[in-house]
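Every protein chain of the complex appears in place save one, which is left out.
When the chains are written out, they are named A and B in that same order, and each has its own residue count from 1.
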Amino acid sequence: MDLERELRQALTRKSPPRGFDEKVLGRIASGEKVALPKPPARWTGYALPVAASLAIVAGGSFYFWQHERQRQMDAEQTARNVVLALQITSAKVSAVQMKVQEISRYERQAQY
Amino acid sequence: MNARPSISSCVLVLAYVLFPGIASAQGARIQMDHLSRLAEKATESVDVTVDSAMLKKSAGFLAGRGGDSAKLQELIDGIRGIYVKHFEFDAPGAYTDADVEAVRKQVAREGWSRIVGVKEKGQLTEIYLWKEGGTNGGLVVIAAEANELTVVNIVGNVDLASLAALGPMIPKFGKDK
Partner (left out) sequence: MSQMLTAAASPDVPVPSEDDVLAQARAGVPEAFAALVREHQAMVFGLAYHFLQSWSQAEELAQDVFLVLHQNLARIESARHLVLWLRRVTSNRCIDWVRSPRNRREVSMEIVHEPAAAARLQDPMLDALLRRLVAELPPHPRIVVTLRFQEDLDLAEIATIVDMPLNTVKSHLRRSLEVLRRKLADRGHVHGS
């Protein structure tokens, strides 16, 4: 099996359900807007430092959450790598162990 | 002529005195970077580099996921680093004797002893242990076959018997616990 060819076959473009375009147009016609990050609005007076502080806290929390999530994903990936490495090592150690046992058995038999 | 020790070598000696584990860890660590180029020729390759910091971070993901995580954790507790290069090829001849010799030269140094060596029909498997002061400090496995090459370097105290009996310890990740 050619994995890359199979992946191209498995991951072909996929048509959405019937009426997809109408649903999109319907949502547009209803005035729906999808939330986007907005540029900072103009603030005056005391509102600016308050808003700035809130933005820093919110932004900091967001980045902390993002960082934390990434850290967890990295740690999980590392754990998988550790187990994989040990599996490979175990397979080789077991194989040579069996080979040594086989040779010992053979040599014992040869003595008789 | 006076041979004055350089500042960097003094620092190094001081480091070894203050942190004897460093010397041991360095001795048990071998270089395998020269094998990385084989990945391009391989149909399948695994390249794992996990040092002690990464091992600590991953510890939480191994607990409570089925298998025998306590025994697995015990096995891992003694480990300071795991380095694996594993390649599978379509045909023989993808790697050279020199590739393997570059590894074997490192485990021919003092401190390393070969505990198992099996050679037959073009297959070579060797296991080396690093010992310092009577304590196991590392492991190297070289498994060279016609279409496959695996080199494993584990730094730290690893129990071979536990390693060989790893199967039931393996946890499951994700939904299927």
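Here is the rule we go by: a residue touches a chain if its C-beta (ideal position, glycine included) is under 8 Å from a C-beta of that chain, and two chains touch if they have at least 3 such contacts.
Everything numeric in this text was worked out from a predicted model, so none of it was measured.
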Touching residues on chain A - with respect to the absent chain: 1-4, 6-17, 20-21, 23-25, 27-28, 32-34, 36, 66, 69, 73, 77, 80, 83-84, 87
Touch residues of chain B, complete complex, unshown partner: 39, 43-46, 90, 170, 172-176
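As a convention for this text, only the chains that are shown with their structure count from here on.
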Separation of mean Cα positions, chain B and chain A [Å, integer]: 27
Residue numbers on chain A that touch chain B, as the complex places them: 71, 74-76, 78-90, 92-97, 99-100, 103
Interfacial residue positions of chain B with respect to chain A in the complex: 46, 48, 50, 54-55, 57-62, 72, 75-76, 82-84, 86, 116, 118, 120, 125, 127, 139, 141, 143, 150, 152, 154, 160, 163-167, 170-171, 173
